[in-house]
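Written below as structure tokens is the structure these notes are about.
Note that one protein chain is taken out, while the other chains of the complex remain in position.
Chains: A, B, C and D, in written order; residue numbering restarts at 1 for each.
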Amino acid sequence: MLDHILSILIFFPALAGVFGFMIQKDGMRAYGVSVAAIEFALSLWLWYAFDGSVSGMQFMESLPLVPSFGINYTLGVDGISLFIIVLAAFFTLLGIGSLTDTANVKYMIITLLFLQMTMVGVFAALDAIVFYVFWELSLVPMVYIIGAWGGPLRIYASIKFFLYTFTGSLVMLVGMLFMAYFYYQATGVWSFGLLDWYRLVLPENLQLWLFAAFFIGFAIKVPMFPFHTWLPYAHGQAPTIGSVILAAILLKMGTYAFVRFSLPLFPDASAFFMIPIAILAIIMVIYTAMVAYAQKDIKQVIAYSSISHMGIIILGTFALNVEGVTGSIFLMLGHGVVAGALFLLVGVIYDRRHTKMMSEFGGLAHVMPKYATIFAIMMMASVGMPLTINFVGEFLSLLGFYQQSHILTLLAGIGIIVGAIYMLAAYKKVFFGEVTNEKNENLPDVNKKELFALVPLVIVAIWLGVYPKPVLDPINNSVKSIIQLMHNKSITELGQERIPDLVKVKEIVIQETTIEEVR
Amino acid sequence: MEKYLYIALFAPLVSSLFSALFTATPKKMFTGIVASLLIFSSLVSSFVLLMYILDGGEPVHVEMMTWMATGHLYIPFGFIVDQVSVTMMMVVTLVSTIVHIYSIGYMDHDKGFNRFFSWLSAFVFSMMVLVMSDNYAGLFIGWEGVGLCSWGLIGFWFHKEVATWAANEAFIMNRIADLGMLIGIFLVYWNTGTLQYDGAFAAFSTLDTATLTWIGIFLFIGAMGKSAQFPLHTWLADAMEGPTPVSALIHAATMVTAGVYLVVRSGELYDLIPNVGLFIASLGAFVALFAASMALVNRDMKRIIAYSTLSQLGYMFAAAGLGAYWVALFHLMAHAFFKALLFLGAGNVMHAMHDELDPFKMGGLKKVMRWTWIMMTIASLALAGIFPFAGFFSKDTILEAAFAEHHFVIYGVLLFTAGLTAFYSFRLVALIFHGEERYKIFGIHPHEAYRFMLIAMSPLLILAMIAGVFQVPFFEMVEEILNAHEYHIHSHTTLLIMLVGTQVFVALAILYAYKKYASWSSVPDGTSAIENSFVYKLLYNQYYIPYFYEEYIVKSYKEMSEVFWTKVDMKIVDATVDGIAGIIYGTGEKTRDMQSGNLSTMLKWMVAGLVGLLSLAVVFGLAARYSDEILSILSALGV
Amino acid sequence: MFEAIAFYLFAFLTITMFFITVTTSQALYALTALAAGMIFISAFFFILGADFLGAVQIIVYTGAVMALYAFGMMFFDTTREVKEKQGNKYIIIGLSTLAAILVVVIFATPMVSENIVALYPAIEGVGNTQEVGLVLFTKYLVPFEVAAIMLLVAMVAGIVLAGKKMDLSITLMNDEDLEKEKNKKVLS
Amino acid sequence: MEIGLNHYLVLSTILFAIGLVGVMRRKNLLLLFFATEILLNSVNVAFAAISHYYGDLTGQMFAFFVIAIAASEVAVGLGLLIVWFKRHGSIDLDSLSSMKG
Partner (left out) sequence: MLAPINISMESLNVLTLTPMLIPVVGALLILVLDVIKGGLHKSLYVVLSLLFLAMDFFSVVDSAGIFAQNGTVLGMFDVMLIDGLAILAQFIIVLASMLFIPLSLTHKRFHEFSYPEFYALFLFMISGFQFMVATDNIILIFVGLETSSLALYTLIAMHNRDKSFEAAVKYFTMGALAAGFFSFGAMVFYALTGSVEINKIALVLAANGYADIGYVLVGVAFMLGAFAFKLSLIPFHTWAPDIYEGSSASMAGYMSIVPKIAAFIVAMRFFEFLVHSGIVWLEVVLYAFVVLTMTASNMWALVQTDVKRMLAYSSISHAGFVMAAILIGTTQANSALFLYWVLFTFTNLGSFSMLWISRQKNLPAHQMSDHSYDKFAGMIKTAPVAALIMGLFMLSLAGLPPFALFWGKLYLISSAVTSGYTVLALIMALNSAIAGYYYLKLIVYMFMKEPVMGNDGHMYVANATLALKTIIGIAAIGTIFAFVAINPLLEFITAFVYNSGY
């Protein structure tokens, strides 16, 4: 079973979703929770069985899909993807478990299960086309969740979300086809296998073009400035669960793809574009933080804060050294936990008041102390308080990028200031002061169902802030192999200069698993 | 000894978590007691450790576990108890124990009693992490942690708009400095490959001065924020919105001195870059004067003490910047005692006066609050540096150090400030405790604080009086790791003249203050000539710096945010995206008339298509047939 | 010489006739001119030695097609003057003139290629009809038969469309109406 | 003055253009169908001419099939017109514009 654990992880929820159509409405929630729990348990088993000291891919599976065109159903995890998969399973469980009574709960749960399939698929795929399949497929359930259960502008938001990301990924698809073609030219064999592509060294100008093609797809997904405007709408209109999954997992697809595709495939282009992308990332960090400050809607604040944090992740990714990349991957997890929790928290008051405008609230700390406490913890995690999960990621990302550019890191660091500004301001507006609106006077505090989702997140946020080692080590190992691969592949001076040579500095063992070995 | 280290470190954490369990429930007296006991156990452990170090024991160094490790970065949760940190531990645990006990009384009637102890203990824990960490990252944990707790405690009465505003201000100001600190840490890491103090210090000597200067500057920026040095000082006065025990503990004794601690801790770095040190010293001297001047006219009891704190921090930095680390540390310690005492006394007064802060509305309180009067007077004497109280030993040494290092300007400034300090301290004492009982106008019936609160304060009283005794043992203890000189002015005559001169100057200032304010009878209403003078207004409005920040930074930030959102994000970025979609859709909408549904038009389109193709064909056909001629013509034209 | 005169004469005639066909507002004139034009075209076929084609032209076009059209005209009652709303004349004239000029420009130049081999050369001493028959029933047997199918299709189509079967539309009727009609045995 | 293939081709083109004019100009469907007959006839002339000048019978074959096609088209076209006329009493193509956009 362990040999096919990834396939099971991917298709079990989908299958369960199909069977879900047969379940009566009353039992649906229990069914959803149990399926998600099994999935989560499986993902934990995956983690347990994962050998953190190995840098290469594990649990690889390969099945020919369109062998004549080089498309194979290849899966595998390494330290980079493992934890995001676990996180995806975790959040689906929390999401279903804390689902409030909306219309059509049955369809919602089925949709979430399908979404889970696509999420796990994206992170487990080692074939560009399989990756692309899940990548695109993840749009559908999300669009449905936003469009069917969202706010007044839901249709606009969902269409915008779909078209924007769809456009970007189509450009990326063209890039992938080029990549496969170059592989074909070099070897005479078609292949979309990522591990095959890793061995391909491309001339610099091709790298630049392909990098740009992939970049558009990834940047829209992340979303990077100036491609970010779909996100506030999507978050603003999506129901709580939609925002949670979107922020926690779906956005990570973009940044994950940068690490998985852009860096190792185009090391020289990555080095070449490092500074421009870093500048974009800094704009994301500061500009969107300022925009977040101007928001009137608490959910929009968190939506923009997501963009801001994604900026740091991008920055860490393009530090092109072990510290930065590891940090950015860890920050993906961190931001997933924290932003997910914050969206859940916003959902709590939205359920009670059906508004998200901050002006409607004030003084909530009096009536909902537990809620205020959890919110405060998560807010502090969000602003990167040490000993919370986000700090580790942000610290490492910035630390990593500092090696590349001092001044840019300094600018990006402003993010920790402006981040605090909008978060504290929002918190103050909602929680502090006297209770001014009488509708708020008798709001019930968080209930058990909500605690079921929030408490684990608080625990994770602090646990991984204090003791990130079990997660950081496997990530570190995998990142090392990627950085070394990049260094070995880079052909320009710039690349050689910007990407550190780990072998020279310290002995590390790079393991390369290839598809052939698995077959 | 490790056992004591862990107790000292984690007892506050346990205390915090224990109290946190009851945050949602009504007041429980035992949370206060348990918390105080736990903090006390931390104090005891620290004392044991102090004794051990004093006995010449090796510094206790433990590595609890790995925190972050990636690439070459390795950051453990490592703690060290050496001469410097044990001093700080003692100060922290002592003052916090007292404040905890005091708070049981002070927060007696507060709804958030349990929550208060949770925050307070959390603060102690953060502070302990800060001082005990053996690396910069751990220091940063504590650094941010104290910031967080400060936020929670300043905004403790979160129903008050000003309190929450002040809390946010403090947090954000500190964040600005933290960025500098973070950059400093990055610089240390990328240049030395480690964040451990010992490793980094060992590597510093191999680095070039420019790099070291940058490291020094950025780390000091961090210190500036935490210790509220100009221009990041405004938060400290506003932070007085928090409960008074908080002000005593955080904004007088411990957290604000973290910056000094950082500079002292990095002494080996600053020794290598004397220019930066001089800058620090100059800034310290400036802040000492600057803050003292604002304290002269302020009408808020706590703010006056806060400015005084600021001023004293300036002294510490002046000392540290001049390389007199042990002096700075010693002043830090002494200052912690008497300033905490001063604040707690002020707390008593506030309690008695129902949270009235304007000393002009008090007067004559010594009759009602005898003990408080005594304590505050002694604390003020100590602050003013009157022999034989604690302040004398620490502050005079700073002056001596400045003199001995031949920085006479700094010396002069500090000396003048000492006079100002004496003046405003006793202005406060005189206004509160002497003169007419102006509070009666407002119908207040003051009463003395609980006895146990006074008892709790008594250790501070004693220390404020006798801390000077420890000067020599302290010096002997820290000289092992700090680059410590005894500053001896070569000529004993000069020394004597200086000592006596200073004492006389200070005493005159005290007398002047008494003379002017001890018999004050009315509450100023802003009409007197002095209140309308430029200097008074300048000082009263804190040199208009908060106003400047509010008008030009906060407001413009708000406006810019608004513009970014409504104009840039919505009108430019998003509108571009929607515009592209709109153009595509609009083109479809406009050109759909091509499909007129009329057969004749359709046929015309077909013929038109054919003609289009044919014209292209003819053009191309002719071009192909006469390509040679065309090429020759083109070449003749020189294309 | 005779050939040239005949060519120009008939060219003039066909062009005139067809021109009248497309421009006249009298439907009857148009029909007559079309028929005449077709007969004149058969003259070209005779000139070019395609006797069989000429005969077919006259029989099929003038005999069958024209008869059909004449029938149609009577049916549609378009023997009077036809009123047609004209759109932009310039587009029509412009487009067709352009098309003509463009093609003429090319066609006026003689072809230069010379690799043309007659695949089915005319055989000396054999009449055109015989030759045509020979080719038609060997090489073009399949197209010939398909043409037969095509004519069958056209026939069936014509019967279906013009016959009574289309008078009542089942598509537009509700189920109840259909039942009634069924009882009347009009529909199967 | 030899009459060459080009003469016939040009003639054919002119006839074709006249057909195009008719197709575009006519609003009466019956008369429009006349124009389509002209189009096909013009091509037949050219086929016959090419056939003659190349001494090849294929052109005549083509013309033969074109005639067959034209005849079939007439049958179907008239059938459609009759149905339409029965319903609407008009064969003006301007009446055929219920669908557009």
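By our rule, a contact is a pair of C-beta atoms (placed from the backbone, for glycine too) under 8 Å apart; a residue touches a chain by one contact, two chains touch by 3 or more.
As the structure is a prediction and not an experimental result, all values here were calculated from the model.
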Query raised in the report: Which visible chains touch the chain that is not shown?
Result: A, B, C, D
Requested in this report: Just name the one of A:Leu2, A:Ala30, A:Val66 or A:Ile459 that touches the chain not displayed here.
Outcome: A:Val66
Query - Sole residue of A:Val77, A:Leu112, A:Met142 or A:Leu173 that reaches the chain not shown, by the stated touch rule - result: A:Leu173
Query raised in the report: Can you list where chain D touches the absent chain?
Result: 5, 9, 12, 16, 19, 23, 29, 32-33, 36, 39-40, 42-43, 46-47, 50, 54, 56, 58-59, 61-62, 65-66, 68-69, 72-73, 76-77, 79-81, 83-84, 87-88, 93, 96-101
Report task. May I ask you to list the residues on chain C that touch the chain which is not drawn? Result -> 102-103, 105-107, 109, 111-119, 123, 125-126, 130, 134, 138-143, 146-147, 149-150, 152-154, 156-157, 159-161, 165-166, 169-175, 178, 187-188
**Report entry** Interface with the undisplayed chain - residues on chain B
**Finding:** 581, 584-585, 587-589, 591-592, 594-595, 597, 599, 601-603, 605-610, 612-614, 616-618, 620-622, 624-625
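By definition in this document, only the chains that are shown with their structure count from here on.
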**Report entry** Chain centre separation (chain B, chain D; CA means) in Å
**Finding:** 94
**Report entry** Separation of chain A from chain C, taking each centre as the mean of its C-alpha atoms, in whole Å
**Finding:** 68
Query raised in the report: If you look at chain B, which of its residues touch at least two other chains?
Result: 600, 604, 607
**Report entry** Touching residues on chain B, where the partner in the complex is chain A
**Finding:** 23-24, 65-73, 137, 140-141, 144-145, 148, 151-152, 155, 158-159, 161, 164-165, 167-168, 171-172, 175-176, 178-179, 182-183, 185-187, 189-190, 557-558, 560-562, 564-566, 568-569, 573-574, 576-577, 581
Report task. Flag every residue of chain B that touches chain C in the complex, lowest number first. Result -> 600-601, 604, 607-608, 610-611, 614-615, 617-618, 621
Query - Residues of chain D defined as touching chain B within the complex - result: 20, 23-24, 26-27, 93-94, 96-101
